[in-house]
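Of the protein chains in this complex, one is absent; all others appear in place.
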Amino acid sequence: AVVLVQTAVGKTVQAAIPEAAVIPDDPTKKQGPLPSELGTRSAYEKPVRKPSDTSSRTPLQDLYGTITPADLHYERHHGGVPTINPEEYELYIHGLVEKPMKFTLSDLKRFPAFSRICFLECSGNFRSNPAGKITPQEIAGLTSQSEWTGVLLSTLFREVGIKPNATWFLAEGSDAAVMTRSIPVKKGLQDGMIAYAQNGEAIRPEQGYPARLFLPGWEGNTSVKWLRRIEFSDAPFMTREETSKYTEPVKDGKIRQFSFDMDARSIITFPTYPVQVEKGWIEIRGIAWSGRGKITKVEVSTDAGKTWQLARLQDPVLDKAHTYFRHLWQWNGTETEIMSRAVDETGYTQPTFNQLVAARGDNKGGYHFNPITTWLIQWDGQVLNKPDK
Amino acid sequence: AVVLVQTAVGKTVQAAIPEAAVIPDDPTKKQGPLPSELGTRSAYEKPVRKPSDTSSRTPLQDLYGTITPADLHYERHHGGVPTINPEEYELYIHGLVEKPMKFTLSDLKRFPAFSRICFLECSGNFRSNPAGKITPQEIAGLTSQSEWTGVLLSTLFREVGIKPNATWFLAEGSDAAVMTRSIPVKKGLQDGMIAYAQNGEAIRPEQGYPARLFLPGWEGNTSVKWLRRIEFSDAPFMTREETSKYTEPVKDGKIRQFSFDMDARSIITFPTYPVQVEKGWIEIRGIAWSGRGKITKVEVSTDAGKTWQLARLQDPVLDKAHTYFRHLWQWNGTETEIMSRAVDETGYTQPTFNQLVAARGDNKGGYHFNPITTWLIQWDGQVLNKPDK
Amino acid sequence: SQTTSKSSASSLISAAPVTKADSPEWPSTFGFGKPATPQEIALLDIDVRPDGKGLPSGSGTVLAGKAVYAVKCAACHGKTGVEGPNNRLVSVAENEAAGTESNKEKTIGNYWPYATTLFDYIRRAMPFNAPGSLTNEEVYALTAFLLNANKIIPAEASINAETLPKVVMPAQKLFVPDDRKGGPEIR
Partner (left out) sequence: SQTTSKSSASSLISAAPVTKADSPEWPSTFGFGKPATPQEIALLDIDVRPDGKGLPSGSGTVLAGKAVYAVKCAACHGKTGVEGPNNRLVSVAENEAAGTESNKEKTIGNYWPYATTLFDYIRRAMPFNAPGSLTNEEVYALTAFLLNANKIIPAEASINAETLPKVVMPAQKLFVPDDRKGGPEIR
């Protein structure tokens, strides 16, 4: 992993783990390995996800752009990662359709294809730590971004002929949880797709190999992986994942259901715990995204929220995509707090923890919890997460 | 690798190699592996580069989008891949500057960063085969695309203060070839960068770990990898790679030098040799790119060049970037030739082989050779490359 | 979007259409894929809806469910469905509002809006280490047992395709559709 080193003068920026590797004193004097079939990482670079029993989190603080390397894409599944033979794979589409059909993987690839760079995020993407010793990976590592390629649902839906009373469809996976979610047909027609490729290559097993549903901007769980079946219906199916899970208590004892859209969010990924910085120029960096469209601006505060300044956004700023932001700041060595907030094209501004609690009741955390993340810069340059309470 | 399978009815679309893997009869009845630190490819997918002694080519026909997975990025080097300890890495900038400086990798990462999705292409990216049994990988696999992140040269140049008479700089690598190229300062200021990251993670060893020059749209060799030194000068240094190599004989016995820009080019990547297709709808797919800016259109001919139709371009269409094109075609089963040509925002149209030979003299192939690639569809659906002559 | 230009080397710059969605000009069918037969579909079509559609024949009692539970479920969910180590299946303070500090555990009794979901989920996903291994009778019985343990149905109830959709779950009235719409308001 990229770790942080403290040099003599205290310069602490993302740097790599040194290794007792066999390296020449002077690489210009020794011919290196010849071209190969597959490249590998430098032995000095060991980025890793952070796995638990149910998920594995992307090391946001170790990444430099918006594409997540496929092997670092976050994982979340409910019955482990199934092994599926692509030769035997079939997708069934039935229910309220004119022509119930089944498609092999080759069939899916023959249809006109579509690609987009888009984030995916688990709606349970929030953690905190009372001591502030928590990294961006631990707080918000259940989001990643890829270039997805596949066939649009609108293309497949026309092929099977959906009936006028079909308003929802069930998406079912072929994992051990036989994961199911009910999806409004409208979303499918708008921008849903069946993705079979990720960052140029076949989708990875953890991301749904050989094919998954992909619903841009919606909570990750709805983009059912290892998709084996789509059934059209005139009502939602009320599966466990859209009732017992992926719903959230809100005000007045109510429980919010079918909360698909991922609200706009941002997080600073540098400087963050466990970095120690020094006085002078610091480029504050992070990512911002919204499930409702493009990010229009990211504001950064370096004085604990008193004033806010516009961060620079890295183009291209894409629809429903991680957008890199950067903000140049001169730290004078006094203790302060830095934070970022995203604004999307609907005019939504990422709220504070207290704004969320005020709006939703005393349920702190849970699904769709997207508060501003604050980082405390101590007098000695040590960065800590500021716990919300 | 993704290979092509001939099913009973002859459907032949990119499909994966079956393996004698231990897979459950029904993946819904067996819990799969839990979340992990690093993902891997499906055991059914084995894309590989095609290595020679001096280069290794990206499997263009196996890719689905515009991002090249880092381990499949093409390789070209002149002394093998050096192993460089990032803790010991230093970049020197000197010559016609106010302040000769050296920067560690951490120093480079502290400067304001910049990212862009951009192709890279070796100017020697052309091969042919008299029997037509040649894949897109073999013809044009010395181009790949990544999201690159680093520091802009303009930022570093201001830091060292370049003198008014500095018109060129030498870029020198720390590989066994101690690779050197002379670059006009103007290009450096325009959009040059020192890249230390690729597709979100640290740049890979074959691509210049821990830091390389990156000159958008220019022949790959100028983007010197494993960069150790930049020296400003008032004239080019006339290194071996810009005299004996990376120059091309043109008309009247002349030799063209400092031909940096990569001319607009496109190649169909599906259907191509060794695919066999069948009658009916076929989505013709490929990539187009230009070193001079954006692709404005790609035209596809399915009648051996008699008529041309506009292909659909996948947005976002980015500056100096591989742009995916797709064209829907109904093949009636008669023998024909299909081909694509790219047009860029300067109005340049990718030429035919004969147009290039007419313009440059009888030197066929060599550097900066970007002819239209033609694929012959035989009566039985077998696709062959049509050799140019 | 398939305009034909006869020029052999046009120098006009004209923006090409970008692929935003599929096109109404495309054929109404590409002819890829095969018809799925009712028999093929039936093998996969295991879902159960709140109105009972999808429920198989058969039935189960609380008593029968208790026996299956002890053998196949208790190890993970606890002797009485409360102890864990995995998800609590039985509400301990069913009068307290879901999600409050004193009743953080969301269970069948206080959080599940439809009884059919229980049948559907157990059949597709449990036991966690042997999913898809239960008979329909076992699933009916476990459903009955868990509904009774959560004080939703009486001990003598029998659960089948007729009775299950009629069970009204305590939490159903709490569920409201998402009212977030983007825009300035925080919801």
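Letters A, B and C name the chains as they come in the text, with residue numbers starting at 1 for each one.
Quick note on the criterion: contacts are C-beta pairs under 8 Å (C-beta built on N, C-alpha and C of every residue); 3 or more make two chains touch, one makes a residue touch a chain.
Keep in mind the model is a prediction, meaning the values are calculated, not measured.
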Practice problem: Using the definition of touch stated at the top, determine which of B:S36, B:N129, B:T346 or B:Q382 touches the missing chain. | Solution: B:T346
Practice problem: Decide which residue listed in B:P51, B:G132, B:P249 or B:P387 touches the omitted chain of the complex. | Solution: B:P249
Self-check item: Option from A:T167, A:Q190 or A:T349 whose C-beta touches the chain left out
Solution: A:T349
Quiz item: Out of B:K133, B:R240 or B:K279, which is the one that touches the chain we can't see?
Solution: B:R240
Quiz item: So which bits of chain A touch the chain we can't see?
Solution: 11, 26, 28-31, 280-281, 296-299, 305, 307-315, 317, 326-328, 330, 343, 345, 347, 349, 351, 355
Exercise. State which residues belonging to chain B touch the missing partner chain.
Key: 78-79, 92-94, 99-104, 107, 110-112, 114-115, 152, 154-155, 158-159, 170, 172, 176-178, 180, 191, 228-229, 231, 233, 235, 237-240, 243-244, 247, 249-250, 253-261, 263, 292-293, 344, 346-349, 351, 355-356, 358-360, 362-363, 366, 368
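Definition applied: only the chains that are shown with their structure count from here on.
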Quiz item: Which neighbours do chain A and chain B have in common?
Solution: C
Quiz prompt | Chain closest to the middle [Cα centroid of all protein chains] | solution = A
Self-check item: Most remote chain, CA-based centroid, reference being chain A
Solution: B
Quiz item: From the C-alpha centre of chain A to that of chain B, how far is it in Å?
Solution: 28
Quiz item: Approximately how many whole Å separate the CA-defined centres of chain B and chain C?
Solution: 46
Quiz item: What whole-Å value do you get for the distance between chain A and chain C if each is reduced to the mean of its CA atoms?
Solution: 24
Quiz item: Hey, what residues on chain A touch two or more of the other chains?
Solution: 79, 107, 110-112, 114-115, 176, 178
Self-check item: Contacts with two or more other chains, residues of chain C listed in rising order
Solution: 19, 26, 30, 32, 124, 128, 131-132
